[in-house]
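So the structure is just underneath, and the comments pick up after that.
Left out: one protein chain. Kept in place: all the others.
So, chain A:
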Amino acid sequence: MDPGLLDALLAPFAYDFMLRAILVTLVAAVACALLSTWLVQMGWSLMGDAVSHSVLPGVALAYILGLPFAVGAAVFGIGAVALIGGVRAASRIKADAAIGVVFTTLFALGLVIVSVTPAQTDLQHILFGNVLGVSDADIAQVLIVGAIVCATLVVLRRDLTLVAFDPGHAHAIGLRPRLLHAVLLGALALTVVTALQAVGIILVVAMLVIPGATASLIAVRWDALLAWSVGITVAASMVGLIAAFWMDISPGGAVVLTQGLAFGLALLFGPRRGLVIRWARARRHAVDGG
């Protein structure tokens, strides 16, 4: 490799703030990528959007009360899920409408709470991330929460996958689908806490959807799906952060943009359902048939 290029790639690692940014982003990205595989396969992407926005009032209140963000986010994330279920049961409106009503209302509540708190500048950090300025306490929180989420998901991955694929069979053999759904939603609320440090509330949903969606264009087995999802997100995070360092652009924006580009590549060239493969198959079919 050209030594100049190598220096350029390694330069960001010489700065403490970049190392911290890389650590936080990678931990958050891996937790999101694992969770992403189930959210995408179960059709829960909108739920990821909803929970990530709904934690804003929790984060704001935690800030005011001097509690860890994770506590406020978990309470409001899980509360939002319960509220969505309650609204559906009470009104019989469709699921997407119930989700839309609940999360936008909670997000608005968060904006109002933030607007009456003295330190308003933090709103920018919560909405768009502040990965270049994370404190030691933030890092500790991301590492602990990220480790809990990743360990839970890895240990329960086969049960979670079974419940996503065939909840009837899972139930028939004595598993508890509702409990496992609750585990996933709890993991979702906690994961949002880690990811909003890295990319901010607005872009968390990207971290929760793009890796799993990209991997599903490539892998046909679940463990491979997890590996691709994590691998893509780690690569995209590194590329995004290094690009952000050199081009002086938003790190969260750069990471998500890189993930989006990875999805585009998988859509074109993915071995499972890529457009190029399908085009080649159709063409071969036409030639064979003619």
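Keep in mind that, in the parts below, a contact is a pair of C-beta atoms (placed from the backbone, for glycine too) under 8 Å apart; a residue touches a chain by one contact, two chains touch by 3 or more; residues count from 1.
Everything that follows uses one rule, which is that contacts and distances are computed from a predicted model.
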{"item": "Candidate names \"CoA transferase\", \"Hydrogenase formation protein HypD\", \"Metal ABC transporter ATP-binding protein\" or \"Molybdopterin dehydrogenase\"; UniProt protein name, chain not shown", "value": "\"Metal ABC transporter ATP-binding protein\""}
{"item": "Selected residue (touches chain absent from view) among A:N130, A:S216 or A:Q259", "value": "A:S216"}
{"item": "Given A:L175, A:A235, A:L261 or A:I277, the one touching the chain that is not displayed", "value": "A:L175"}
{"item": "Touching the absent chain when the full complex is considered, from A:L9, A:L46, A:I64 or A:L162", "value": "A:L162"}
{"item": "Residues belonging to chain A that touch the chain removed from view", "value": "41, 155, 158-159, 161-162, 164-166, 168-169, 171-175, 216, 219-222, 224-225"}
